[in-house]
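Attaching a single structure in structure tokens format; questions to follow.
All protein chains of the complex are present and in place, except for one that has been dropped.
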Amino acid sequence: MTGIVRRMGKQIPIVDYLVLGDAPHLTAHECKECKALYFDRRNACAQCGARTFGSRDLATSGVVRSFSIIHQAAPGVPVPYVSSIVDLDGGGSVKANLTKVEPDPEHVTLGMKVGLATFVAGTDDDGTEAIAFAFEPVA
Amino acid sequence: MTGIVRRMGKQIPIVDYLVLGDAPHLTAHECKECKALYFDRRNACAQCGARTFGSRDLATSGVVRSFSIIHQAAPGVPVPYVSSIVDLDGGGSVKANLTKVEPDPEHVTLGMKVGLATFVAGTDDDGTEAIAFAFEPVA
Amino acid sequence: MAESVWVLGASMTKIARYPDKDVIDLASEAALNALDDGGVAMRDMQVMGMGNMFQAMAGLGQSVQQQIGQTGIPVYNVVSACATGAVAVRTVFLSIMAGEADMGIAIGAEQMGKMGLLGPGGSAKSEKNVYEPSGRYGSVIGAEGILGTTLMPGVFAQAGMEYAYEHDGVGFDQFAKVAEKNHAHSVLNPLAQYQKAFSFEEIKEARMIAYPNTLPMCCPSGDGAAAVVLVSDSKLKTLSKEQQRRAVKIGASVLTSDPYAERAQVQPDVNTLTRNAAKIAYEKAGIGPDELDLVELHDCFATAELLHYDNLGLCEPGGAGAFIDSGAPWRDGKTPVNVSGGLLSKGHPIGMTGAAGVFEITTQLRGEAGDRQIEGAKVGMAHVIGLGSSCAIHILEKAAA
Partner (left out) sequence: MAESVWVLGASMTKIARYPDKDVIDLASEAALNALDDGGVAMRDMQVMGMGNMFQAMAGLGQSVQQQIGQTGIPVYNVVSACATGAVAVRTVFLSIMAGEADMGIAIGAEQMGKMGLLGPGGSAKSEKNVYEPSGRYGSVIGAEGILGTTLMPGVFAQAGMEYAYEHDGVGFDQFAKVAEKNHAHSVLNPLAQYQKAFSFEEIKEARMIAYPNTLPMCCPSGDGAAAVVLVSDSKLKTLSKEQQRRAVKIGASVLTSDPYAERAQVQPDVNTLTRNAAKIAYEKAGIGPDELDLVELHDCFATAELLHYDNLGLCEPGGAGAFIDSGAPWRDGKTPVNVSGGLLSKGHPIGMTGAAGVFEITTQLRGEAGDRQIEGAKVGMAHVIGLGSSCAIHILEKAAA
């Protein structure tokens, strides 16, 4: 279950559950028994104890289940920014920033529809870009 | 029970249970109830639970109860050196280096008689010397 | 196993910054005072539980014994984030229930030093020279602030907003009212780190930390220790009338961790394990939430307290907003909550907190809480949560007269 490096030319996903390419999306380990979804490297299933997993591609759209607007952050992180929990259409929940929205409680609302977007989060000394993901409002 | 800084001109003891001056010696906190001796700042007595202490000056002579010749040490510590436990005449045990003796098991022996000596262990940016203690063989 | 366990002695230091004391000083002070309070000594103890987080590796229980009395008894050094102090209480409780001890001492202590709100985990992302995936998520750079937040202020803000998503009548105002109440309560508690009231408007207009929590809606960093001496039923009967009169019965002592929940993979679920612990605790104590005269619950952030009104059954299901709006958890309300000032104002030295809650309820049931006394309190609950997660609940009962 060790992560496979999906390095696309000079880009690499920030975490191995982000799949880059023409249609960037998230992928999860899915328990063969109970269908529980996990983003991390697994030893067994926390729900049912089974020890074999498949993989499942998740939808790129969903709704904001919860959020916080962060005004005091770890050093080097620009504020304010919006951290959110997004329930993906068809299953799976993920934590990510909300972007392309004013970071105030008048513009960020519970239940708003959002879609996945990717962005460059950093560049290493070889010029490889770390690609991260966020969610942004959709109509 | 906070340590009192016994700074002698440009010298300071490495620990506050070393008393400098004309006759350098060690001093211990002595439990008022059971006479147990301690070198550290105390909250209560580990033997009897009493919470008041006096102080007691310890002898500068004693015998080597145990030792080890250290050949692999923390970075910056010259090796080999001899670490030892000395039982002081009249009461009290202390850990210290043995100096003025060849650091090998032919020359360091269990039960050998030793006496306290002081030496400069470092100098700070103000020129203050940290004075440490060790034991060395006596006739 | 049929025995009851009682709190015989209890103490806590004032919560404050103690730059000149180490964690062993704080723990020793609390322990000695709890022993004095119970009229016993270290030589009477047969087990020690020691809770501390930031120096957990050091195993401090033995160091404390070296300072206050070394009698050779077993020591359990435990850690479970913010529930640590309560887990220490549990190890002593278990030892008595198992018949290995008839008296023991549990200590929770923390010397947080200069750590701020974000804790020691709040380091910046450190970028590597050449990206290589590592760890359980194959991360190439630190994701804090890039893929949302995992730091406490944001996590508990999101936990609160999730409740707001699911239930009407819950929002910024309700969360702010929680902080207004706890700061007001703390004015009466000389052991609290802060004893300053804030108006509802001051709280809402204070510096935003992680919406919806402003600065006075977040617990401060502080140092302190609390200790409790526990005794078995049969041993208590051999002690003085005065010791028996002041002893407080442990009606329930419960520890849970979080069961599987789908979303807990990305956002800790602080609800289910509290609901499970409360259910077991009410069953063991044979009471319901209506019989609680006061509750100390884990208000690390104002948002957290609101959730636990519902999780502990203090309000109608989904009714936490209406509960705070009604004034019910104020000290003169239906179910006083955090009359100590709570973590928001009393303070939250991590390893101490779980033991401090037991101290507060004990003191109240004894009628010894001074200005903050809830008159006639007979039954109380102390609740804590440590992320990771653990939930501990103790229900305490005043001795029959």
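Note that the chains take the letters A, B and C in the order they are written out, and that residue 1 is the start of every chain.
Just so we're on the same page, contacts are C-beta pairs under 8 Å (C-beta built on N, C-alpha and C of every residue); 3 or more make two chains touch, one makes a residue touch a chain.
Quick caveat, the model's predicted, so the values are computed rather than measured.
Engineer: Over the full complex, note down every shown chain the hidden chain is touching.
Structural biologist: A, B, C
Engineer: Using the document's definition of touch, tell me which of B:41, B:56 or B:113 contacts the absent chain.
Structural biologist: That would be B:41, which touches the missing chain.
Engineer: Can you tell me which of C:26, C:78, C:179 or C:369 touches the chain that was removed from the display?
Structural biologist: Of the listed residues, the one touching the omitted chain is C:78.
Engineer: Using the document's contact rule, name the residues of chain B that touch the chain not shown here.
Structural biologist: Residues 3, 5, 12-17, 36-41, 46-47, 65-78, 80-81, 83-85, 87, 93-97, 105, 110-111, 121-122, 124-126, 128, 130, 132-134 of chain B touch the chain absent from view.
Engineer: Which parts of chain C face the unshown chain closely enough to count as touching?
Structural biologist: On the chain C side, contact with the omitted chain comes from 1, 22, 24, 48, 53-54, 56-59, 61-63, 65, 69-81, 87, 90-91, 93-95, 97-100, 135-136, 255-260, 272-273, 276, 386, 388-390.
Engineer: What is the set of chain A residues that contact the non-displayed chain in the whole complex?
Structural biologist: Within chain A, the residues touching the omitted chain are 2, 42-49, 51.
Note that only the chains that are shown with their structure count from here on.
Engineer: Kindly list the shared contact partners of chain B and chain C, in label order.
Structural biologist: Common neighbours, chain B/chain C: none found.
Engineer: Report the inter-chain centroid distance for chain B and chain C in whole angstrom, where each centroid is the mean of the CA atoms.
Structural biologist: Chain B and chain C have C-alpha centres separated by 43 Å.
Engineer: Averaging only over C-alpha atoms, locate the centres of chain A and chain B and give their separation in whole Å.
Structural biologist: From the centre of chain A to the centre of chain B is 59 Å.
Engineer: Measuring centre to centre with CA averages, how many angstrom lie between chain A and chain C?
Structural biologist: Taking the average C-alpha coordinate of chain A and of chain C, the gap between them is 33 Å.
Engineer: Touching at least two other chains at once: which residues of chain A meet that condition?
Structural biologist: In chain A, no residue touches at least two other chains, as defined above.
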